[in-house]
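Removed from the display is one protein chain of the complex; every other protein chain stays in position.
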Amino acid sequence: MTEYYESYTTVFALLAAGILLVAVAFTASRLVRPDRSYGGKLSTYECGIDPVGQGWSQTHIRYYLFAFLFVIFDVETLFIFPWAVVLGEAGELQPFMLGVMLVFLFFVTLTLPYEYKKGVLKWA
Amino acid sequence: MDVDQATQIDLFALAPELAVLGASLLVLLIELFLHGPRKRFVNPIAVLGVLVAFGFVVALWLDGAQRSSFGQMFVVDDYALAFKGFFLAVALFVLLISYRYFSEIRTFQGEYYFLMLAAFLGMMLMPSARDLVMLFIALELVSVPGFIMAGLRKFDLRSNEGAMKFFLFGVLSAAVLLFGLSIVYGFTGTTTLEGVAASLSAGEANPLLLAATLFVIAGFGFKVSAVPFHFWAPDTYEGAPIPVTAFLAVASKAAGFAGLLQVTFVAFEPLADVWAPVLGVVAILTMTLGNLTALTQTNMVRLLAYSSVAHAGYVLVPFAVVQPGDAALNADAFSAVLVYLFAYGAMNIGAFAVVIAVARRHPGRRVSDYAGLGQRSPGLAVALTTFLVSLGGIPPLVGFVAKLAVFFVAVEAGTTLGIVLAAAVAINTVISLVYYLRVARVVWMEEAPEPEPEPVQPGLALGFTVGGLAVVTVALFVLAPLLWGAADQAVLIASG
Partner (left out) sequence: MSVPAGYYLILAAALFSIGAVGVLIRRSVIVMFMCVELMLNSVNLTLVTFARIQANLDGQVLAFFVIVVAAAEVVVGLALVVNLFRLRASTDADGVGALRA
């Protein structure tokens, strides 16, 4: 079991170094800087937007169609990546593999004109 | 798997599936360019695709040779062809009863017919699948379009709720099924059904493996709405458009049974003494609960929904008498399942077709709406009575043949469980007659409410379906030996 943890030595060393670096930097800055804090300064801020309201924010429902399209085209890569890795070593099977992938891509591509015609891609 | 074998594609063996696939894409694309009421013309395209596919099935049957594709993953034999022919016939009738319904509510016709054909594509893959991967894909291809179709009346909360329940139960059971499959694969090292059977009969039974077997069977139990996985069925049936309900009650259920047949009679056959008693208990619970709940229903669709749950119980009976290694008994059990499914398909779609016709005048679908139907529309009333009496299992109709097949095989097994099952079938048949005949009494004996509603006009497609299926229901009783012979031909059991 010790052997198993030893293989992680580098990771743990890096983790310790990272924590140390941040701790030293923050402590040093705290020691040398003047400290005159009040409410406005202590509040979190980002790019000038007032930190009001709740942590949950609503996204417009329109986006869900795009999310769906993303899921479809995202999963398509699942088949293409392994295929692309193996294709180079396929030898005489290459034409067959290419044909199969073209059939697959034909069906996937067919959905795009369908979506266009249904008006899904329009921002309205 | 052997790579060279896996790249062998027999296009003739795949022709029926390709025809259905082509029709589904055509429907989807052509509908884009049709507007308003003309959208209903996608229905004939779908019908044409189904007819072409049926032609290919007949050609493959005449050809007679056993064909395979993708390295034995996809096999075309008598069993597969029998089921494909059945599914295509069901598809034809479902499309016919959809025509009027969907052209009147005018929503999502292209999507509906596309999804319907996609689901039937999955069903046609199911009996040909001889590999766990293919079986899983076929099952999901049947399920996922079903989720959408059940929720197609999206302005209606009931439709949405029914679809939601169906969906949640569906994905949950898919996950359970998959977990079972993964463990089966882990212990046997193969995904082909024959390979699993060979490996199971060689090694001793591991408890985890037995659990996995039951997981897989539970996954299919959801599809066939067996108790305790039936909770979705009545709600989904009631909320869905009625043609979709007919589809779920007949086609999707038969596909589930096709998959279950392959998994139990081929792959898990060596473990039959574990799962058969479990299925026996499930069968008794399913038919009893389905029938008892159906007794109190006042909504016609819910009544038919619980009746279809009960029928799933009858079909499960032959599964429960399977014994490992007893090829003669298993073959008889197998053909009893086929006989029951084919008979059930004919009479149940017929019943739903009448419900659709009547629902055009009475959208409430209450049983009391059928009062006086015998005077108003004698043709429909005769047909409905035929279907109901057949579902009840009274001669001279095909339902009797089906009940007899199941009953005989339970007696033939000779075990205690077999006798108990036979008794359960007999008792349940009597219970079910109460509610089937109650509807028949409303149709013929009760006066129609005042003012008398207009006679129901089913229209050409619906009228043809109702009439044709009524004839089939009677004819299959006369031709019962033929049905039995065909089922015997199509038996598929482990060759171990």
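As written, the chains take the letters A and B, and residue 1 is the first residue of each chain.
Heads up, the rule we're going with is that a contact is a pair of C-beta atoms (placed from the backbone, for glycine too) under 8 Å apart; a residue touches a chain by one contact, two chains touch by 3 or more.
Note that the structure is predicted; figures quoted are calculated from it, not measured.
Chemist: One chain isn't shown here. Among B:29, B:45 or B:137, which residue touches it?
Modeler: Of the candidates B:29, B:45 or B:137, B:137 is in touch with the missing chain.
Chemist: Could you tell which one of B:181, B:371 or B:417 touches the chain left off the display?
Modeler: B:181
Chemist: Touching the hidden chain in the complete assembly: which of B:37, B:64 or B:189 does that?
Modeler: The missing chain is touched by B:189.
Chemist: Quickly run down the residues of chain A that touch the omitted chain.
Modeler: 3-4, 7, 61, 64, 67-68, 71-72, 74-75, 78-79, 82
Chemist: What residue numbers in chain B mark contact with the hidden partner chain?
Modeler: Those residues of chain B that touch the unshown chain are 1, 132-133, 136-137, 140, 144, 147-148, 151, 154-155, 157-158, 160-165, 167-168, 171-172, 174-176, 178-179, 181-183, 185-186, 189-191, 234-235, 238-239, 293, 302.
By our rule, only the chains that are shown with their structure count from here on.
Chemist: Counting only Cα atoms for the centres, state how far chain A is from chain B in Å.
Modeler: 43
Chemist: Which bits of chain A are touching chain B when the two form their complex?
Modeler: So the residues of chain A touching chain B come out as 93, 96, 110, 114, 117-118.
Chemist: Which of the residues in chain B end up touching chain A in this complex?
Modeler: 3, 7, 25, 28-29, 32
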